[in-house]
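Up next, chain A:
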Amino acid sequence: MTDETVISAKDLSLTFQTNDGPVHALKDVTLDVRKGDFVSFIGPSGCGKTTFLRCMADLEHPTGGTITVNGVSPEEARKSRAYGYVFQAAGLYPWRTIGGNIRMPLEIMGYAKAEQDQRVARVLELVDLAGFEKKFPWQLSGGMQQRASIARALSFDADILLMDEPFGALDEIVRDHLNEQLLSLWDRTDKTICFVTHSIPEAVYLSTKIVVMSPRPGRITDVIESPLPRERPLDIRDTPEFIEIAHRVRDGLRAGYGDAI
Partner candidate 1 sequence: MRNVVPILTVVCTLLVIWYAAAVWLNAPWAYNKAERAGIELNFADLVSDTWSQDKPKLPAPHQVGAEIWKTTGEMVLNGRGFSKRSLIYHSWVTFSATALGFLLGTGLGIALAIGIVYNRTMDMSVMPWVIASQTIPILAIAPMIIVVLNAVGISGLLPKAMISMYLSFFPVVVGMVKGLRSPAPMQLDQMRTWSATPAQTFWRLRLPSSMPYLFASLKIGMAASLVGAIVGELPTGAVAGLGARLLAGSYYGQTIQIWSALIMAATLAAILVGLIGVLQRITLKRMGMA
Partner candidate 2 sequence: MGWLVFALGVWAGGWWLNHVLAHRPKTRLTRLAVPVIFGVTILMIWEAVVHGLEISPILLPPPSQIAVTFAAKTDILWEDFVQTVIKGALTGYVIGCGAAFLIAVAIDRFPFLQRGLLPVGNFVAALPIIGMAPILVMWFGFDWQSKAAVVVVMVFFPMLVNTVQGLQDTNAMQRDLMRTYAAGYWMTLLKLRLPAAMPFIFNGLKIGSTLALIGAIVAEFFGSPIKGMGFRISTSVGQLALDLVWAEIAVAAMAGSAFYGGIALLEKAMTFWHPSQRGRT
């Protein structure tokens, strides 16, 4: 693992003007993400974790502070296709097959036809969906759809993967399975992953770094470097180390609520 910083936010703030007055979605958020990190953002709804991710992706514009992705502004990073983004819902196009959906960004980015075919086949293999290329999204289960949407984000080989509660809508068993697959994918490809979640076990199981956030205003209350090894079987979740980190995350979350509870 190198020490190269991939995403760097300094005093980042974002304020939405609403009819009920300004909402501080993010306030003075400072964070560095190193290459190869798996960073989870966890916190109650309204804590700005999704907003933070959208700032990295240039889908929101911060109102204060600075943020760089790969050393340049998020907009330049977006235009150089530096990251793949996975939304909460799979969001596959119903009129395209699974293969056609994964091919979509490749078409937009102007890859040659032969290369498209080869890349589609490769990422389908990567997410364990080989053989489903010709199926339509609505013929697949929710978990398979979400895997296809991850494959779509992987297809153009961006070094950064931004994931916004990608498994939030799936049931526990499918979720475990996808978590395991995502970890092994991360291990094999050495990508930098930013992962928004509101599940404590998911955050602890996946991450090398857990960022605990709290709402009103959205801010970071704790950053936990995970001592867990890169190799993580599912039953690591029963070890004392795992439980200890989970406790620390829970404490951080509770502290963030302040007197709200």
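Heads up, the rule we're going with is that a residue touches a chain if its C-beta (ideal position, glycine included) is under 8 Å from a C-beta of that chain, and two chains touch if they have at least 3 such contacts; residues count from 1.
Regarding selection, all candidates are chains of the complex that A comes from, given by their letters.
Please read all numbers here as calculations on a predicted model, not as lab measurements.
Here chain A is shown alone, and of the candidates 1 or 2 it touches 2 within this complex.
Those residues of chain A whose C-beta lies close enough to touch candidate 2 in the complex are 54, 57-59, 78-81, 83-85, 87, 89, 91, 93-96, 104-105, 107-109, 136, 138.
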